[in-house]
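Okay, here's the structure, questions in a sec.
The full complex has more chains than appear here; those shown keep their coordinates.
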Amino acid sequence: MKREECTEKIIDAMRQKNLTFEEIARKIGKHKVWVASALHGQASMSKEESEKVVAILGLDPECGRLLQECPYKGALSTTVPTDPLIYRLYEIMAIYGVPMKSIVHEMFGDGIMSAIDFEIDIRKKEDPKGDRVVIELNGKFLPYKKW
Amino acid sequence: MKREECTEKIIDAMRQKNLTFEEIARKIGKHKVWVASALHGQASMSKEESEKVVAILGLDPECGRLLQECPYKGALSTTVPTDPLIYRLYEIMAIYGVPMKSIVHEMFGDGIMSAIDFEIDIRKKEDPKGDRVVIELNGKFLPYKKW
Amino acid sequence: MKREECTEKIIDAMRQKNLTFEEIARKIGKHKVWVASALHGQASMSKEESEKVVAILGLDPECGRLLQECPYKGALSTTVPTDPLIYRLYEIMAIYGVPMKSIVHEMFGDGIMSAIDFEIDIRKKEDPKGDRVVIELNGKFLPYKKW
Amino acid sequence: MKREECTEKIIDAMRQKNLTFEEIARKIGKHKVWVASALHGQASMSKEESEKVVAILGLDPECGRLLQECPYKGALSTTVPTDPLIYRLYEIMAIYGVPMKSIVHEMFGDGIMSAIDFEIDIRKKEDPKGDRVVIELNGKFLPYKKW
């Protein structure tokens, strides 16, 4: 079985059982963004976590084993995403990428924000002029090694 | 004069005067990420703001008029950025884009986070295991209109 | 079930029942362009709207649930579309994009026309020299936020 | 002289003389979108029109002759535009292109909207919830010839 088939089965089961990622996350005790990543085939679960998912969604055991494997990551079918919600993240990188690079270097020196020792939080900030999406990217600063 | 030449002059002047975006931002009274964006040719300034920049950096007046124009935005020379710091933002989109889309739709319904009614903050979070870069993306939720 | 299979079932049912998007739109009480978008997997319907579609076209219920989900949007298989009707929209963007940008900025300042708080109307304008297609794009102006 | 250099001279002269496309259009007696297209190197002017532009902007005569030539059209440096205002037109094509194609065929049969026998109007529609940009694309319907 390929990971994509496993993902499709998970999404089908969530639709039929009317379950959200947030509900599954609460049952597993992990953050909803991370759980959505793992179920979409972008992160690997422990044996215990995957067994909980199998039980909650009524999946077959091979799907559970697949959830423990380190997947080939990257979930988009085009280099530039067409979906407007996801494209806005691309737009932010294309437009604010160089300015953000300048600021991070001013604050931290030469290095990067890790995308591995890293977490994402998404919050709703209520606002009378229209609620706001707040995405917090939090990654360890990794200074370039000289040798 | 093209906007790129104006940007190069700004960066040269900052190097010669040993000024940071943060210092310029403080003098203008705006956030450092936004100021870096405007000076890199990704946002437009008011007449007052641009005149302050011209004075601080000793630029010629045409450069000041250019800072007030609405630039052709997008500052990367390749579809997928090669710079590691900026690439990590691309990686986050490629890997966490679909999971984030799922979570935003669960929290807000069908729509997007605006990249226009939008702001970015970058903070340093000190940590004994290595300081962390925290990037906060804050955009208005725009629900899809039906008609 | 993937959204693409659901779309194919809808198109097959429309062909067999000899129904147009306009007829379905009239029964649902929405604009024909929006209904065509939703049925092609580019917009999400309410529970009531999707149930009407299921009834009109005789679809199975899972298809109805899929119509309520927020789809991964973007319906073309190539970056530059090959279909001549759709390509002309690409050509308009490639040729008149920069001039339109200049005019919008002259009229509204720095910002964009939203493609989310947005609607499309298509009308036929009769003309003895050949009828004309009139496409009206109507989106909220979103001014760039400074911060 | 290349057409791009001529365009740059025009834009520089407009900035120095503080002139808008709308003001130039009024003096020439043509629509502002078409004038912006011609000055950006996307359309060709008559001898009279180009001489008026040369006079208004104080250009050298070779620039005037260039304005009369049929330019190599297409003004973007990337296949998918990065500028957010122009990208939204790409997004509209990517998402609503197939639905619009369905509707045009339902209304007109097999054929296209011409992008040559074609005009664009841009209007501001005032709205208390935020003004709206209305772009009207108006092109002759061209039915496919059978032979």
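Which chain is which? They are A, B, C and D, in the order written, and residues in each are numbered from 1.
Simple rule for what comes next: a contact is a pair of C-beta atoms (placed from the backbone, for glycine too) under 8 Å apart; a residue touches a chain by one contact, two chains touch by 3 or more.
Remember, predicted model here, so these are calculated numbers, not experimental data.
Asks: Quick check on the homomer: 4 copies visible, but what's the full number in the structure file?
Replies: 10
Simple rule for what comes next: only the chains that are shown with their structure count from here on.
Asks: Counting in whole Å, what is the centre-to-centre distance of chain A and chain B, each centre being its mean C-alpha position?
Replies: Whole-Å distance between the two chain centres: 23.
Asks: Please set out, as single numbers or ranges, the residues of chain A touching at least two other chains.
Replies: Within chain A, residues 80-84, 91, 94-95 contact more than one other chain.
Asks: Where on chain B does chain C make contact in their complex?
Replies: 30-31, 33-34, 43-44, 70, 72, 98, 101, 105, 109-112, 114, 116-119, 142-147
Asks: What residues of chain B sit close enough to touch chain A in their complex?
Replies: 20-22, 32-33, 36-37, 39-40, 42, 73-76, 79-81, 83-86, 88-108, 111-115, 117-118, 120, 122, 124-125, 127, 129-142
Asks: Where on chain A does chain D make contact in their complex?
Replies: 80, 82, 84, 87, 91, 94-95
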